[in-house]
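Quick notes on the structure that follows.
The complex is shown incomplete by one protein chain, all other protein chains being positioned as in the whole.
On to subunit A.
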Amino acid sequence: MTLLEFTGCTLTAFGPALSMFIVTIMNDPVRVIILIASSFFWLLSLLFSSIVWFVFPSKQQVWFGVIVSVLVQELFRYFLYLLLRKAERGLKRFVVHSLVSNNKHMLSYVSGLGFGVMSGLFALINILAEVGGPGTMGLRGGYSAFCIVSSIFTAFIILLHVFWGILFFHGLNTDNKNFILYVVISHLVVSEITLLNQYYFNTLALCIVFVITLGSGYYAFKTAGGHLPIIDRLKNQITTTAAEN
């Protein structure tokens, strides 16, 4: 029974990321390298925020630690951007036929996924390690849905990192501060909301994070130049009706 739970939770959390990896990244070695590099940058940010946490005197204030950690992560996303900018020219010359440079959002998508997968792994690995054993949540406090809720959160966070990556890099490319501000603020909000979980407000937290994911996703989709036929058609209808009026 716990094996089923383990498998279910793992695939819930990492299923979307795994599919994205297989469909869009696996075939291009340069993308894999960038994925690993961005994961490494996330690890660096973890190291840095851990040092801050270690030095920081009042450890009861978790919310403050979360703020520091989010800011550090965004800082390292910026460093990653700088690095990729520098490397991009060299990459272009090195691999002529690579797909990296075909789409300027491809870099940000891959690096965002790298960030997301690594943070998702760190968030969930403790829980997954315990879920595999003979026991499951709920002996002393905790609710039986804890693992699946955590997995869904993780899946959201991975997707969010992808979207944030696209938005953040786009903001830097176009010198648009609004994008960057949106990414930092929504990241802060999402991370602080997870603190609600310890008070059993998980449904509320899950709903809020879901809405933010959906919004960010649409935003990133638009930014990357995506078109949804249904939305276009709806928009056309609205504009035509508006024109008719």
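In this section, contacts are C-beta pairs under 8 Å (C-beta built on N, C-alpha and C of every residue); 3 or more make two chains touch, one makes a residue touch a chain; residues count from 1.
Note that in this section contacts and distances are computed from a predicted model.
The chain that is not shown carries the UniProt protein name "Nicastrin", picked from "DNA polymerase epsilon subunit 3", "Transmembrane and coiled-coil domain-containing protein 4", "Uridine kinase" or "Nicastrin". Only one residue from A:Val62, A:Leu82 or A:Leu228 touches the chain missing from this view: A:Val62. For the chain left out of this panel, the touching residue among A:Pro57, A:Gly90 or A:Gly133 is A:Gly133. Here the missing chain is touched by one residue of A:Thr10, A:Ser119 or A:Ser186, and it is A:Ser119.
Note that of A:Phe153, A:Tyr182 or A:Tyr219, the residue touching the chain absent from this view is A:Phe153. Contact between subunit A and the unshown chain involves residues 46, 49, 53, 59-60, 62, 65-66, 69-70, 73, 119-120, 122-123, 126-127, 130, 133-142, 144, 146, 150, 153-154, 157, 191-192, 194-195, 197-199.
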